[in-house]
Each structure stands twice: as C-alpha cells, then as structure tokens.
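The complex appears here without one of its protein chains, the remainder shown in place.
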Amino acid sequence: MARYAMVTDLRKCVGCQACTVACNSEWAVPTGFARTHVHPTGVAGTFPHLVSSFYIAQCNHCDHPACIEPCPTGATYQSADGIVHIDRDLCIGCGYCVEACPYDARYINPVIKKADKCDFCWPRVQKGLEPACVLTCTAHAKFFGDLEDQNSDVFKMVYEQGARRLETSEVSIGPNVYYLGKKEDVDLVFASFPPHRPRLLRAGEVWRRYLRPLVLGAIGATFLGQAIAFFHQLRVGEDEFEE
Amino acid sequence: MSAPYFQTFSLTTYLAVSLLLGFFFGFFLERAGFSSAHKLTAQFYFKDFAVLKVMFTAIVVAMLGIAYLSLVGWLDMGQVFVPPTYLWPQLVGGLLLGAGFIVGGYCPGTSAVAVAIGKIDALLFALGILMGIFLFGVTAPRITSFNLSGYLGNLTIPTWLNLNIGIVVLAVVVLAMVAFWAAEKSEGPWKVFARLYGKPSKGDERR
Amino acid sequence: MRDKFTRREFFRRSTVAGTLATVSPSAGSAKPHPPGWRGDTRVATIATNCEMCFWRCGVLAEVANGKVLKLEGNPDHPLTHGRLCARGNAGPKLLYDPDRLKYPMLRVGERGQGRFKRISWDEALDFLAERLAELKQKYGPESVAIFPHGVAPAFFLTLMRAYGTHNMAEPAFAQCRGPREVGYALTFGQGLGSPEPVDLEETKLMVLIGTHIGENIFTSQITAFAEGLSRGAKLIVVDPRFSTAAAKADWWLPIRPGTDIALLLAWMHVLIGEDLYDKEYISKYAQGFTELAAHLKEFTPEWAEAITELPAAKIRATARAMAAAKPAVALHPGRHTTWYGNDTQRARAMAIVTALLGSWGRKGGIFLPTEIKTGKFALPAFPQPKRERADGAGTRYPLASEEQGVTNGLVDATVTGQPYPIKAWIVYGQNVLESIPQRPRTLEAISKLDLMVVVDVLPMEQIYYADLVLPEATYLERFDMPQIAQSAKQPYIAIRQPSIKPLYESKPGWWIAQQMAHRMGLEAYFPWKTPEEYLETLVRPLGVNMDVLLTKGAVAFPGRPYISDRLPEDGPLFPTQSGKIELYSPLLKQLGFDPLPRYTPIEEPPVGYFRLIYGRAPVHSFARSQNNAWLDALMDENVAWINEDAARDLRLSEGQKVILENQDGVRSLPIRVSITKGIRRDCLYMVHGFGHESRRLRLAYHRGASDTGLMTRVKVDPIMGGTGLRVNFVKVVTV
Partner (left out) sequence: MATQPLPIAPVPLTVEQAEAMSQRQIKKHHVAIMLLHWFNAAVWLFELATGTALIASPYFRVMPYWYINMMTTLFGSRANMLHFHIAVGILWVVVFLVYGIFGFRTYLARQILGKEIALDRDDFRWLSIRALRILKKSDEPLPPQDSYNAGQKLFALLVYAMIPIIMITGLIMAFHLVSTAVVGWAVVLHFTAVGLVVSGLMIHVYMGAVFPEEKPAFFSMITGMVSELYAYRHHFKWWKEVKMQEEAWTHQFQGGSGSTGVASPPLGESAIPSVAPEKAEAKRGSPGMFRRIFRSPEYWPPYVAGVGLGLTLLATFVLMGQGLGASGAFTRYLVAILAWVAPHYTFHSSYWSNYIQPGQSPLIAFLTFEIFGAMLGGFVSGWLAGRLRITVDKGPRISRRTRYALAIAGGILTGYGARLARGCTSGLGLSGGAVLAFGAWVFMLGVFAAGFGGAWLMRRYWL
C-alpha cells in the first residue's frame, strides 16, 4: 500500500498563492474560501538580522486524524493509503470536524453545504496527474509522493534532508505535510502557527457533559423501573384480569 | 480597546446583542405608544406631539452620549457609521416617507412593533413596505443618476457649518428645548391649528 | 466490554465492504475526471498564453460547451513548463467578471460624470473614423496621440501609423524599463528586452538591487530563482525593505533610498582596487578602463558607508563575494527602474559592475538573445510625419526610445501645446490615471482634448473622462500578435488563440483595426482576412508546422545564449560605437552628460515625513486585477508598512486606518497600517494599484489607497525622459 505525503521547501517558496488559486479553480471552491492557505509569518528577529517566511496550510492527512472521531455520521474516513476522504453524500455539514482539526484545514462549503478539505487531489492522482498545487507552483517548491517509495522526492526530503512536521508537545497526531528550509525559517513558521488542541464544538461539549448522561440516565432509570415491575409481575403471577 | 466593540464579538454574540438592543428599541417604542397609528398621526393634527418629543429626546440623549464618549476618547468615531448624504434622494425620500406616514399611519420601525401587538393594519403596512422596496429594487437601475445625485460624502453638520462639534450639540439641545416648549404650549396660541381639525374624536382620549 | 472491533478497523472494513457492495471504490468526494472529461462534460483543451500580466506564460484552457471551466499551466511551453502564478490561475474570474465593459458607449453629460449611452459598433466606429478624419484635416494627423499597452493594440498601431501619427507612448519605457534599457545599451550596445535574460538557475551568486522577485511574480523567473537557491547559489539583496527576497538573502543591505550609485561605485572601487575584476575579459572586450579606474579613486567603501548607511565591511565583503563567484554572477538589471531621476546612470553603474565581473554573455550571468527572423507582409510605405515627435523622444530626451515613446512627454505636450497641440488621445489597454504619475496634470491634459477614446476590458477610472468607450475581448477570447521571445535561453514563438467566442459585444483588437481600416480607406495596410492567415505568413519562414503550433501553443528554437556559442551571422558581440564594452561612454559625453556614473545626493524627506516607496503583490497585476473575485478574496486592500519605532512615536496601533498626505497636501483614501521591523524608519511602503475611484468596479472601488494618487511630484531623467517616482514624501494623518 502507499503512504502519501507532501513536502513544502520554504527555501524556494515565495508565498505567491498560485497553489491557493489553482486549487480553488480545480475544485470550484466558493470565493472567499480555500482548501489551502498561504500565511505570511510577518517579520521577526532583531534588525538587521531579520527572519520572515510563509506557512502553507492544508489538510495534513494525519496518521491519527482528530477529525474522524467527532463526525456523527462517519462521513469522513481514512483510506489505507492515509488519505482522509469526505463522503459528500453522507456529510450533513454539521461542522464538528471543522472544529476538531488542529490545523484548521477544513471548512463548510456554503454552496453545497458540506464539509470540504484538501484530499491531495485524489481524483487527479488516481489519473496519474500531479496535484493542482504541485503542478502550478511557480517556485517548484511543493512535492507530492509516496513516503514508502524509496526513490520518491518526498522520501529523500523527509528521511535524508530532514524535512520536519509541524507538531507540538501538546498536539502530535502525525501530520503528513513536511517543511524543508533554513532552520530559523522553519522554526519561525512552527512558532507562529502552532496547531491547537482538537476542540469539540460547544454543542458536543454540552452533549458529552450534560445531555448524554441525561439520556443514558433516563433510559437506565426507566429500564430499571420496568425490570423491577417485570420481576414483580413474574413473582406475583399472572393475575389475569378477568375479561 | 476603544468602543465600538462589534469587531471583537463572535457571530453568535453579535446577533444576540442585536436581538437584545432591538428588544429595548421595540419595548420603548411600544411604551411610548408608537404601536398605535392614532398616537402617531395625532402629531400631524396637533393633538399629541409625543412623536416629536420622544424622537427629539432620543436624538439629544444619544447625541450628547456620543459627543461626550468620543470627546473622552472611549468611542472611536472613525469606526462609527455616519450615513452618507445623498441630498436630493434623501429629501424626496423623506417626503415620500412622510406621505406614507400620514397615509398609512406608521413608519417601518413602529409598524413592526404594532404588528407585534396584533395590529392588522400594521401588518398590511409592513407588506406595503416590502412592495415599496421591491418597486425600488426594480426601478433602481433606471434612476441611478438621481439616486446618486447630491452626494456629499459622510458630511456632518459640524463640518458643513465648520463649527466645533460642541457648539452644534449645544444648538441642537436649545432647538430641542424650544420645540418641547412649543409642543407643551400647544394648548396656547397653537390651539387654533388644533381647532382647525375640530375637537378630538371619541377614540382619541384613551389611546 | 470494549468493542475489540476498533474504529480504524471499522473504517478499513467499511471501505472494503463498500467495494464489495460494488459501489465504485472512491465513492465519496468528487468522482474522478476521465481524460478529456471534467465530471460528465466533454472538455476541449486549448493552448494559448496568459495576459494577466506581460510575462505571457503558457496556459491550457479547459472549455466545455462554450464555457471556460479551468486554466492550467501548459507543460509544453518552453519557458514556463506548466507552471502558472495566482493571477494566471484566476483568469476565468476576469473573463466572467460581471463589471466587464460589455458594449460600445458614447458619453452623455459632462466629462467626469461617467454617464454613457449604449451604441452599436457601427455607430461607434463611424463616429471614430469621422472624428479622426476631421482632426487630420484641422490639426494634422500628428495631433492624435495613442497610449497603448501590451500586445493587444499591435494591429491598431499599424492603423494609426498608416493614418499618419507617430505620437505613441507606452508606460513600459518612461515609467518602467526605460532607464535599464538605455543604461545597458550605452554600455553593451544592446538592451535586455523581456523576458530578462538573467541566468538565475545556473548562477553562483545573485544580486538584486531594488528588484522584488517573489513579490513581483514572473513565473519562469521565480522557478529559476528558486532552482538557483536550492542549488546553493548565494543571494545579495539591496532594499530599504525586508522583502520576500531579502528573507532568503545571505546579505541584506538595508540601503538608504537614492544612494544605490554610491554603493555600486564603492563595489567597483573594491573590485579594481583589490584587483578582483575579470582582467582577461575586460582587456579583451572593454574600453575606457583607465578613465574608470581614475574616476573611482576616492569612492571607498568608507565614503559609501556615510552615504548609504551600510557598514563598509559589509560593502567590502559583498564585493569580494561577487569577485569569488565571477563570472557566474547574476546582477539582476531590475525591471521597474524609474526611481529618482538619475536612473540611467544607475543602470550604467550596474552594467559596468556586470562587465567588471565578466558575466555579460557568460554562464550564470546575463545571457545573450538569439534572433528569430519571422516573415513580414509587404505593406505600402507609412506616411512620413512632417513634425517631430511631441513626446520629446530623440529631441528633448536624446536617448528615449522612439518605438515605445515617453508617456509623460505626451502629457506635457498636450497640456502646454508645445511643440504643437495634441487634440485627441486614444488610450488602448493602458490606465493613464494609474500608471502615469501627476494625475492632476493628466486630467488637465484630458480637459484640453477634443476627443478621448478608451479601448479596454474593464471600466477603469479613465473611462469617466472618455467620450467613446470600446469593449475589447479578454485574452481568452481573441487572437493576438504572437510572442517572439528572443531574449529567452531557448528563443520561442508562442501564440494566443481564442478559447471561446467573445462574450457580450466585446471585439478582438485585430477586428477593430480592420473595421477602422475600411472606414479610413487604409485597407492596403491589412492585406489579410483572418488572423490565422496573418499568423501563417508570419511563421512560414521559421518552418514551423501550424498544427503543432496550434495544439502545443508554442515552438522553441535552439538558443545561442553565451559568448562561446556565438556565430558570425549573429552580428557584432557589442554593437556600440567602439565595438567594445564602453565603460567610459563618449556618446554621453557628447550629449553633455557624465560619461562615468557619479553619485549626486537627492532630496531627503522633511521631518515627520516618510519617503513613499511602492511595489507589487504576488496576487495582483499593477492596477488591473483588484476587481478579480478570487484575487480580491486573497488581498482586497493594500496596507502601509511603517517601521516599529516610527509607529510607536506616532502612537499608531496595528491595523489602524490612517490617511496619507503628501508634500503637496494631496490626501489618500484611508489605509490600514502594518507595523513591522522589516522597513527603514524613513520609508513607508505600499503595494501599487489600489484605491480605485471607478464606482463601476464593485469589488475594487475605494479599497485601500492609491500610491499613484500621492505621486504629484516626479524627477524626470534628462537622458531618456523616465519619471523618477520615489521622490514623494508622505506623512500619516490619523483619522
């Protein structure tokens, strides 16, 4: 089987957003939304030694995705090759996965009212084409491939050139988008855009803390009451009600 | 962080606050009797200047509040929306709205409140408003030049008269006092106008 | 008991189960598009080239039942190999922009009100032909001036040359590349052209002086820049602002604006003083070295440190780094180089440093163009205009290009009426209010015109002052003059062909020119019926098969980029007067200018003012793409970069809206402040092209502030007439 991953070389990337627009165009993403974002880090460091770079955010197709569990209908699932898919017919656009993703890689598409995210251009990859963002990248700074294939670019960059994953002590769910570049650039990007802990929608929290115990309590109580009545009835015997 | 605070609200808080402010808006309108077409139109027959008094008091209170808060630096006037001036459309719009007021008995805000307490005529007035807006939407492309004429940007009276805002506020307060005095005094010399329309009809006292 | 059947197991099994239930394996997100299909619609792929900016990258348009679904880079394009920038990808949103000009319009009411009535093409063209004939009869053909831009007006210019006027000027010269072309032509005998022949992917050291590669996106140049960097090339960036390129630089020189020549002179001083220059290359190809060496005596790095505020050690270190990497040093000549009015001298200085490093015509340096001889039509001779050019090219500005013209010269001629009155402007694809500085002066000129015609795709501010507005088809709907790129490493010819029929009543440029030729009796100058016929004649001598060109979009030819592979028929290596590299320029001496570049101090911003500097954003092209829905979503307004300490003094908070007022009291629209360490205290930077005044551009109207609006002062370069724009100062006025 394969394990797909992407590597962004921050030495080459100039933050020109070609990837964002190409992706929007390929997947008819509504204006104002995007599956991949380019966030400039702004200028850091002390004059004259300053540092600045770009964080190219997209779905990381993590090893242990935090977005699959909260999905009520199981519309989002991870296939064996690591790609996290969304079944658009099954998704009801409730937003639980959007809230859960530590990398904010998901959004609710307002036109089709379903969750949407980067799926590594799976339909294109299936046809043997490169993902839209990799093909159009003006700086040739994005690479896509199978981590388990020794002579792929991504393999060399991850295991030989030391491309790094954006993880923190708090959130380490195995993202599969790696970043290569000068140490200070990559450090600045990782420091400026740390993933947040997977959050559950407030509705989910209320459910877990109050509503779920309420429902289970109610069902438990009535079940108990009924059971007692049933045993009582068995013990007392069927005083058939004379018709 | 200086007011206004809406940038920091999340969408749900923003809408909840809108609802709450609207609640008080409707509550005070109804309390003042603006849910009754009689009370509203009584104004134009010189019987009961409640509309003038309530509106002018509200404007004066808000104006003083805004002037003071921006003076103190708490309210950042740069982010407060000042309706732009389109001289002729607003004048003609005012005349149309005034006519609609006297013919229909309500204005958009008060009609909503009147509908809430069960006034069927207010409901029809509201439907009329929707029709009027639709009519405008349809005719807008043909009257764009008039619709944009007399554009003076976000002109305010202080800049128009290039006076200090304090003076203008003071002038408005004085104007209000005079208006209130005249309204109260409507029993006096202005009564002649009231007589013009004959004694108040039976239904008037109570509402 | 915990279900041992874990969640992951569940999903793997459900997918397998899914397959078992003969539901297509990738049930779920969008069905895969079989080749030639997108979803369930048959898709045709048309190869053309992009016009969202002037780099004209290769584009494949996917079209289905008359609608462009998607644009993608054309892998067969010899320059861009399938890569396409953000603006190129956003082409469909220009094609389907609801605010596009849709039909010809004639002005009703006063100029400036922007009130028009719709007229048919026949009425419009008759009106234009009649007025042109009337003007020719009353004031002579030269009284009509044309402001073209890009490749679309090519046919129209042929028409106007046949009409009898030579007053044409595009901003590409006097507001952009002019100084660099003249500076390098004075030194090496030929200019650089576009795409710039800078060998970035093979170089060992890149030097960018005020060039924003990374924010100014030319796709193939970015690819080369990135490839070069990833191969270990070093980078020197000279820029008062910490730009994207500076973030990748090994040496960032935050130079005081206007002092670049001092730095260059200091570099020359070190190269010659420490005997680091390419002696063999200079002795073989250059002349005037002794005058140069004498001239540089006192321009030591210490002297330059006082002027440029750059540490002398850093100046020396960078000079030595260049020497170490020579001749593979890519000193980028820049593209927009009209900054302070002394720009030609600066370009000369950069050319001399390039010569000293021996990198002209060498691998990793600046490579040479390879000529392609295309076919020509035998057109009758164009009438010789009786009077000299109104824009001063060749007269007031001796070395200005007569082919591209001096836009500000034409504006001055129209305002003053000297040397003769200009009575009509035809603005074709140029935005005179956004690209030419001193906007009030341009408006004054327009007020003096009898006829103002605008041919454009979008309703820019200038149409408010136009008498006649003609809607042109976008680049995806028209044929254009093919691109002959001789300054690429592999020269190529690339065509532009329509992917769909023009929308609304917009018409392609060649049709407009042909229709006008019939009305003005100049059919002889258009001896072809269809653009395909024109293309055929142009391409025949190159021996290119038309079908391959139409399907692939471009055909490349073997290039001879370096001196080593020049052939005799390529002509002289350095076509200067002396046939050598002219370090000392006798031509400049003869015209009364400094034969050797000299540092002359420029005016400093008064207290409380910043120097207004400007630049590009990767997602916008000049002032053209702000109304593009996708690009507007990525960047809907520009911001003013202000140094952290300067902002603290002015008590500004991040993101606060302020108004900029320049030295002449002109105020900008409100603009947000972006407080950063990455800019010098005395500079304020903003992206060009925002603050549109045209209410018809619904997404762009009054978004951000216009830098051109604040440029009410310019310093004209006496040698070639370019307008130095970085001479305006602004102060921040809190709202």
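Each chain gets a letter, A, B and C, in the order it is written, and its residues are counted from 1.
To be clear about the criterion, contacts are C-beta pairs under 8 Å (C-beta built on N, C-alpha and C of every residue); 3 or more make two chains touch, one makes a residue touch a chain.
Predicted, not measured: the structure shown is a model, and the values here were computed from it.
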Original post:
In the full complex, which of A:80, A:191 or A:229 touches the chain missing from this view?
Top reply: A:229
Subject >> Positions on chain B contacted by the hidden chain, ascending >> reply: 3-6, 11-12, 14-33, 35-39, 41, 43-45, 49-50, 53-63, 65-66, 69, 75, 79-87, 89-122, 124-137, 140-141, 147, 152, 154-158, 160, 165, 168-169, 172, 180, 197-198, 201-203, 207
Subject >> Interface residues of chain A (partner: the chain not displayed) >> reply: 30-33, 69-75, 87, 89-90, 92-96, 98-99, 108, 110-111, 113, 200-201, 203-204, 206-208, 211, 214-216, 218-219, 221-223, 225-226, 228-230, 232-233, 238, 240-243
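Going forward, only the chains that are shown with their structure count from here on.
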Subject >> By mean Cα position, the chain sitting nearest the middle >> reply: C
Original post:
Most contacts: which chain pair?
Top reply: A-C
Subject >> Centroid distance [mean C-alpha coordinates] between chain C and chain B, Å >> reply: 53
**OP:** Would you pick out the residues of chain B that each touch at least 2 other chains?
**Re:** none
**OP:** Please set out, as single numbers or ranges, the residues of chain C touching at least two other chains.
**Re:** none
Original post:
Considering the complex alone, what residue numbers of chain C touch chain A?
Top reply: 7-8, 11-12, 14-15, 26-35, 70-73, 82-90, 92, 213-215, 217, 219, 222-223, 225-227, 229-230, 242, 244-248, 252, 254, 618-619, 629-631, 633-634, 676-678
Subject >> Of all residues in chain A, those that touch chain C in their complex >> reply: 9, 11-18, 20-22, 24-27, 31-32, 42-48, 50-53, 68-69, 74, 77-80, 85-90, 119, 122-124, 126-127, 132, 135-141, 185
